[in-house]
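What follows is one structure encoded as C-alpha cells, with my remarks underneath.
One protein chain is absent from this view; the other protein chains keep their places.
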Amino acid sequence: MLSILRTMWDVFLHVFKRPVTIPYPEQKAVLSPRYRGRIILSRDPDGGERCVACYLCAVACPVDCIALQATQDETGRRYPEFFRINFSRCIFCGYCEEACPTYAIQLIPEFEMGEYDRQNMVYEKEDLLIAGEGKYHGYNYWKVAGAAIGGKDKGEAERESPPVDLHSLLP
Amino acid sequence: MATLYIDNTPYPADPAQNVLQNVLALGLDLEYFCWHPALGAVGACRQCAVKAFKDENDTRGKIVMACMTPAADGTRISILHPDAKAFRASVIEGLMLNHPHDCPVCDEGGECHLQDMTLMSGHLARRYRFRKRTFRNQYLGPLLKHEMNRCIQCYRCVRFYQDYAGGRDLHAFHLRNTVYFGREQDGVLDNEFSGNLDEVCPTGVFKDATYGRHYVRKWDLETAPSVCVHCGLGCNISPGERYGTLRRNINRYNPEVNGYFLCDRGRYGYEHANSPARIREPLLRREGKTLPISKKEAVRHLGELLRNGRVIGIGSPRASLEANFALRTAVGPDRFFAGMADMQYRLLSVILDILRNGPARTPSLAEIERADAVFILGEDVTNVTPRMALSLRQSARQSARAAAAKLKIPLWNEIAVRDATHGQPSSPFFIAAPAATRLDEVATETYRAAPDELARLGHAVAHAIDPNASAVRDLSPPLGALAERIARALSGAERPLVVSGMSLHNEAVLHAAANIAWALCREGKKTGLAFAIPESNAVGLGLMGGRPLGEAFQAVGHHEVETVLLLENDLTRRADDATVNAFLDAVPHLVTLDLLHHPTSTRSELVLPVGSYAEATGTLVSGEGRAQRLFKVFIPKGEIQESWRWLRDGMAEAGRKEMEGWRGLDDVIAAMARAIPALAPAGNAAPSAAFRIAGQKLPRESFRFSGRTAIWADESVHEPKPPEDPDSPFAFSMEGYGGLRPASLTPLPWAPGWNSNQQANIKLQTKVGESGPGAHLGLRLIEPPEGKAPPYFGEVPARFMPRADRWLLIPRYHLFGSEELSRYAPTMMELAPAPTLALSPDDAKRLRVGEDDEMEVELEGRTDTLLIRIDTSLPAGLASVSAGMPPFVGVALPAWSRLRPAAGGRMLRMVS
Partner (left out) sequence: MILRTLIFIVGLLFITLTLAGWLTWVERRLLAVWQDRLGPNRVGPFGTLQALADAIKLFTKEDWVPPFADKSVFVIAPAIILIAVLMSFVIVPFAPGLLLANLNIGLLFFLAMSSLSVYSIVLGGWASNSKYALLGGLRAAAQMITYEVFLGLSVMGPVLLAGSFRLTDIVEAQQELWFVVPQFLGFVLFLIAGVAETRRLPFDLPEAETELAAGFHTEYSGMKFGMFFIGEYLGMILLSAMITTLYLGGWHGPFLPPIVWFLLKSSFFLVLFILLRASLPRPRLDQLMSFGWKVLLPLALANLLATGAVVLMRGG
C-alpha cells in the first residue's frame, strides 16, 4: 500500500526533471560515429572500390534487401557489376557491415532518407558509393589478399615472400 | 556387420571399409582432405587423426589416421579425445600457414571443404606472423582458373586427373613445402574430365572459369535436380540460375549413373541456354518479314493451323518424352515422324531391337566400371559419350583390384592397391575402331580398320565364342588370331562387357556387337551390352515410335500436308541441304518449337520459344534405357514455355479435345501411360507434383538464398509473388522442407557444417556410395526378356576394299563441337577444333598433301574445302571428317567421295 503511494510520489517528482527529448528537426541529435544509419560503399586509401562482391552482406541480411552481381576487370580485380539495396526493406541492423570482410559496406550516422515514392528507396551502386574511406581508415583488402590484381603481382602483398621459382632446386 | 566403438559408443560398421568412411556414414563429423569415396584413401593429409585403443582397458591409445584404419570388428577409436583434437587442430593450422586471405574473392567460398574443416577443427585465428609462400598461376585453358596460392597439397587433383581420369598433363612439381600442381607450361588441360578438378579440389585452386565470369555464391543459386542433355548417358546434374541466367552445372550424385564426376561437355555445355541465339518470344513471318508477336496471337495462329488439318509432326531426340508425346497426340500417331536422320533412325531401331529382344542387358555406368573384360567395337566412346569412357577406364583396373583382393589388401586402401599391383597388366580391354581413341592407352590391344572390317572382327569374335554364330569368310590369319584372343578374354571374364555405338553409321557393327554379347550370354556370362547414344532422348523417342523422317519428306511432296510442326529440331542436321531445302520449299506452313535459332527455325512461318533443359520439366530416357526426370530450374524471361504447353494451348484454340485437362506434367504422363504402355513406368522415374516431405514442397532455393527483396527492386519495389509450379514438388522459393534428404532430391547438397558439393553429398548418404532411402535414381525401361534368345544376326559384310580414286568418308566425333546444343556454348566452341579431313599418311603421300593443306571434298554433287590432318592411326582408303560441324552437317555418311588438293589453297592462306 505504502509502496504504491511512494511509487506515485516518485513518479510525480519527475515534474521537476528536465525532459530528455530532443525536439528534432529544430535541434539535431548528436549521433555517434557507430550510429547505424544510411548504408554506403566506401573506397580504399588508393581510391579503388573496396567492395569485392563477395556476397557476404547479401547473405547476412535478415530481410534479404541486398542484391549484387560480381564481375572483374581485366586484371582480375573483383568488384560489383551492380549493387542494389532496397531501403524500403532495410532494417538498419548493421549485419552487412559486420559481415563485410573489406570494410566496404558501412552504416553511417545519417538517417534522413524518407521518400514519398517507395521506388525511390531502391539505391543502386552509384547512389551508395562514396569518394572516401568512411569510418575505417587505412585498410586495403587487396594489400593482404593473395590474389594478384593490376598493380599488385603475386608475392607483393603484405607478409608474402616472392613467388617460388619452380626451376630452382636449391633448398 | 562389425561393431565399431567410437568414443565408447558401439556402432554398426562395415568391416570392408575404413574407419573414416564408417564414421561419415554414421552421420558423425570428422575432418579429412585427401580421402575421396571415388579416389580411395592414401593417408596423405594426416587430417583425419583419431585415437585408437587396443581394448577397453587401454587408456593411452595411439593416434592413427581414420582413413588408413580398417573398421575391423571391435575397433575402438575416439574422435573427441583431446590428443586427437589437438593433433587435428595442429595439422590444419599447418595447412593454413600459407593459405591466402582470399575467401572474399575466392569462388570456392561458401562451398569450400577447407573452410568447413578449418571451422570444424576450431582453428579460428591465424597465429603465424611470418611471410607466406606464394606461387605464380598457370593458364589452364578457358574452362578452369588456377590459383596455386590456395593449395594445401592434398594431392587429390593429380590423383583424380592422372590416376582416375588418365590425364597426362597435370603433375605435382617441385619439393618440400613448395609442391606445385600444374602443367609443365601454360596450356589448355588436355583431359576431357578436367572440369571435375573444381569439385575434387577441397579448396579454390581449380575453379570453373565460366562460372567465375558471372559468379554468384552457391547459396544464391536457384537449383533443381536435372539431367545432362549433351549426350545419351543422362548424367545427373544440378544447374544453378541467378538473375534469369544459368550460371553453372555441377555434378549431382547418382550412384548408378555418373557417381561423382561429369565430362567437360556436360559441365560447360550449360552456356547454350544463355546463348544470344535463344528464341525468347514467338515470331511470325508475314509478307516476308519475321516479327515478334504476343503469346496470345501465337496461340491463335497455331490454333488456326491445327484447325485447318493436314498437319504432320516431326519429333526430336533431344526433346523430352512429354514434348514428343504432346506432338504425337496433336498430329496423331500416324502423322508423327521421329525426327532423326534415316540412318540414325535405322541404327536406333536395330539397337532397341537388340536390347529389347536379346538376352544381354544394358549396364549402368556403375556396372560398366565393374566390368572385368571390355571389347569396344567401332565406337569412339570418349568423344561421343565421354562419361562412359571414364567408367570404362576404371574397368581396366578390375584385374589389379582382383589381384589386390587376393593379397588381402582392402580396396579402399588405394595407395597399397596401387603399390602392390604396380606394373600388372590391365584387365582385358580391346578396342576396334577406325582410328586411335583416347582409351587406347588402357587397351590391351587395339585394331584399326574400316567399319565393315570392324564388323567382320566382331562376327569373328562371336563365332569364336559360340560356333553357332555366323562365321566370317576369308578372314585373314592375324585377324582370326586377334578374334580368338578377344573371345578367350571375354569368355574368361566374369562380367564381360561389349560396347558399341551408332557413330560409325554402320548397322553391321551393331549386329556384330550383339552377336558377341549374345554368344557370351549363352555361355552363362552376365554380359553387358552398352551402346553409346549421342542424343539425350533418342532411346525415349525410339520407344515412342514414329515414322522415319524420309517419309515426311515424301509426304510433303504429295501435297498431303498443309502444316508441319517441327519440335526442337534442326532439319539441316538430319538430312542434306538439297533434301531439306526441297522439303521446306514444299511445306506451306512450318511451325518450329525450339529454344535456339537455327537454319530451319529462320525459315519457319511461326516460331514458338520453348524452355531449355533448365527451363522445362520433362523426362528423358538415357542410352541405358533409364528414364530420368529433369526439373525446371527457373522460369525464364520472355514468353518461353514447355513445348507441350504450346501444343496444348494451340489444340484448345483449335477446339480439339485430345489434350483437355492437361494442367500439369503429371496429366501428360498419365495420358502417355495410357497411350503407350511401354512408357508407362516413366511416370515413376521421379516424384510427382503431389510429392511432399513432412507435408511440404521442396525448395529450389537454399535457406541462405539472398536478395529476395532486392533482386527485382530496380524494376518495381513491389516484390512479385513466387510463381507456382504445377509440374513438380519443387517450389520456386526458399520455402519448403529444409531437412536432409536423398541426393536425388537435393540439388544443392548441404549438411550442417558441410558445404562443399561432394563432401556434403557424402553426409546425405546413409552408407557411403548409396544414395539413401527414398532416392530416385531413374527407372530402367529396358530389361532383357525372359525366355529364348533370338537367333544371331546372319549377314557378315564383305571385306573392305580401298578404291583407287575415292575415299570412304566416315564421321569423326569431337568432344567439343560435334554435339548440337553445346555448339551454342561459346567457351566450348573456343576449344572445338576446326573441321578437318583426316587422312592416313600413305594416302596423304599419294595425294601429295601434308598437314594443314586444303583439300576439296566432292560428295554427291557438292564440293567443300577442308583442312587436312594426317592421322597415323587411320587405315588407308578411309578419310574421316568432323561430324556435326559444317560443312558435313546432315550429310549421310559413310559415303565414297573424291578428294582433290585445293588449287593454291596454301598460297592463299599465306597471303591472308
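Here the chain labels run A and B in written order, and each chain numbers its own residues starting at 1.
FYI, a residue touches a chain if its C-beta (ideal position, glycine included) is under 8 Å from a C-beta of that chain, and two chains touch if they have at least 3 such contacts.
Only a predicted model underlies this, so the values are computations on that prediction, with no experimental measurement involved.
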Neighbouring shown chains of the undisplayed chain, as defined at the top: A
Per the touch definition above, residue among A:Leu2, A:Val20, A:Ala131 or A:Leu169 touching the missing chain: A:Val20
Interface residues of subunit A (partner: the chain not displayed): 4, 7-8, 10-12, 14-15, 17-21, 23
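The rule is short, and it goes like this: only the chains that are shown with their structure count from here on.
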Length of the line joining the C-alpha centres of subunit A and subunit B, rounded to whole Å: 44
Parts of subunit A lying in touch with subunit B, wherever the complex brings them together: 52-56, 58-59, 61, 63-72, 78, 84-86, 88-89, 101-102, 118-119, 121-122, 124, 141, 144-148, 154-155, 157, 159-164, 166, 169, 171
Residue ranges of subunit B touching subunit A (in the complex, touch as defined): 99-106, 109-110, 129-137, 147, 149-150, 173-176, 178, 180, 212-217, 219-220, 242-243, 704-711, 713-714, 716-718
